[in-house]
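Can you keep this structure in mind? I'll have questions shortly.
With one protein chain removed, the remaining protein chains of the complex are shown where they sit.
On to subunit A.
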Amino acid sequence: MTVTERTAAPAGPAAPPARRRRDERRPVWEEEPGRVGQGLKGATLAGVCLAILGPLWVVIVTSLSDQRTITDAGGLVIFPKTITFRAYTELLSGGTVTRATLVSLALTAVGTVISTVVSVLCAYGLSRPGSFLHRPILMVLLVTMFFNAGLIPTYLLVTGVGLEGSYWSMILPGAVSVFNVLVLRAFFQNIAPELIDSARIDGAGDWRILFRIVLPLSKAVIAVVSLFYAVGYWSQWFNAMLYLNDQDMWPLQMILRQLVIKQQAPQGMSQMISTQQIPGLAVQMAVMVLALIPVAVLYPFVQKHFTKGMLTGAVKG
């Protein structure tokens, strides 16, 4: 047996405090897994992780390689030889990609703030038991989760109210996610009512209760919801394609689509490469990395709260 130490670990009430956490010990009644089974399990999990991280590694390494390494490797680079930030300095020294990155960052920031504020307010407004009209309003919101008008009517409305060609067309139509509102509402309702009661007796109004009591207790769930919103805004390209005809206004995802999927150099990018030529592999990979950096930066901070936030919404919604 490969894991003899596990069987050797004393079990039972008289056992000395184990160094491992309790649930990491195999219960005595459970069979020891076989060597083959353990091996297969490890290999599968390692394979899955590699399938996710491997491509990211190749993209990042290629974006940091110089032209010679890329030529030697015959394309994408797996093992880095040299590290150069040339592709990034080229992209971020002004021009199409710099502007698109700034546009995406600004859209994400403004959109996330609007969405989060509006959703938190709405969730709190609908979370007080017995408040006037909160049930019918909730129904109105719930219906939109199961039925929506569809692409064409929404498109006609957005163009009809004159949002076409404006960044608001990328923010307002999808600003509120009912799912996120329900997640927040479920969380607010789980806050001990005594806390809110006592604040109310002390003369606090709803605004004060929200800002002084509810919000400080809900930092984790608000972080998760804002991440969902931020990722949504950062990932948007379809609304840009529908409503932004002016290429100079495009966000980064549209540039990425144009450059890598369609293999066309976007307008204004030709200044750094000879006219109408598709920029080199390192530059393409660098745009991909730019598109994934914000997610990778935010992710670790919020990741530990996911499960909790997701499930409160799913179960209580």
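One rule holds in what follows: a residue touches a chain if its C-beta (ideal position, glycine included) is under 8 Å from a C-beta of that chain, and two chains touch if they have at least 3 such contacts; residues count from 1.
As a convention for this text, contacts and distances are computed from a predicted model.
Per UniProt, the protein behind the absent chain is "Sugar ABC transporter ATPase"; the candidates were "LLM class flavin-dependent oxidoreductase", "L-lactate dehydrogenase complex protein LldE", "YnbE family lipoprotein" or "Sugar ABC transporter ATPase". The omitted chain makes contact with just one of the residues A:Arg25, A:Arg86 or A:Arg99: A:Arg25. Note that of A:Val178, A:Ile222 or A:Ala282, the residue touching the chain absent from this view is A:Val178.
Residues of subunit A in contact with the chain left out of this view: 21, 23-27, 29-31, 41, 44-45, 48-49, 51-53, 55-56, 58-59, 74-76, 78, 118-119, 121-122, 124-126, 128-134, 137, 140-141, 144, 146-160, 172-176, 178, 181, 193, 196-197, 200-201, 205-207, 210, 227, 231, 234-238, 242, 253, 256-257, 260-262, 285, 288, 291-292, 295-296, 299-300, 303, 306-307, 310-311, 314.
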